[in-house]
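A single protein chain has been omitted; all remaining protein chains appear in their positions.
Up next is subunit A:
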């Protein structure tokens, strides 16, 4: 995954949109406050130890406790609280009607991404990858299929939990084109550490082209090949859907455009023929515990046929 996520500068301090931007200011301001207060405490300790007697006498009375321990923090905290409440309201406001709608569902251990029409119907499905246009807010509905997960793309916004039985709402917006890594932030079991995703922000016209290609991928019937036969016969289709074919499994990610994705395995591998072959054959050694069995019983030829088929899914 995703130097975009773990690279320097830290994404929390390198925001890419209005829902993350203010928190950078907050982070620096609060760190500054922390440094000041720590310095104050160290200075006070130094005065208590080595200071001139007059200073020590002043510091050694109840008044200093009331000034430094009560009055000063009360003023600072009151200011912080007001700032915090105003900012909370601003960042938590829902996107306006008509904003692009997406549902992201946390599953053990990957993100199901569904693009919705204004009425909330699913129009396209993807996995571990969310494409958005820059410069406009995107309304994300967060759900869970099993345990509690949490959706966190630090470049774009703070995190929000995905809780079974509830739908949480989060608004994100990217103002610059780019790839922004995300992870599951709530411990969700065995492979929690390897549950990532990527948000790809396109310029609006570029996004339109991508969307057209994605719709086309769904509509194009796939030629029956040796690979497709193996794909269905080996059981892949029991869990995976390829739009427009008889593969309609719902357990695993929808593979309609798998070859066009940037990552594999829940955001942890780059997507190329080598990694795809490795994943299909031995996903358990790459991401122990994930819900897809190893397909090491396939002949190398058969594996290559399946991968060749998957590579046509763009």
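Here, a contact is a pair of C-beta atoms (placed from the backbone, for glycine too) under 8 Å apart; a residue touches a chain by one contact, two chains touch by 3 or more; residues count from 1.
In this section, contacts and distances are computed from a predicted model.
UniProt lists the omitted chain of the complex under the protein name "Cytochrome ubiquinol oxidase subunit I" (options: "Cytochrome ubiquinol oxidase subunit I", "Copper resistance protein D domain-containing protein", "Peptide/nickel transport system ATP-binding protein" or "Acetyl-CoA C-acetyltransferase"). Interface note: of A:12, A:177 or A:239, the residue touching the hidden chain in the full complex is A:12. The residue from A:101, A:131, A:159 or A:240 that touches the chain not shown here is A:159.
Of A:96, A:123 or A:193, it is A:193 that touches the chain left out of the display.
The chain omitted from view is touched by exactly one of A:128, A:150 or A:173, namely A:150. Subunit A meets the missing chain through residues 1-3, 5-8, 10-13, 20, 22-23, 26-27, 30-31, 33-34, 37-38, 41-42, 44-45, 47-49, 51, 55-57, 59-62, 64-66, 68-70, 72-74, 77, 80-81, 83-85, 87-89, 91-92, 108, 146-148, 150, 152, 154, 157-161, 163-166, 168-169, 181, 183-194, 268, 288-289.
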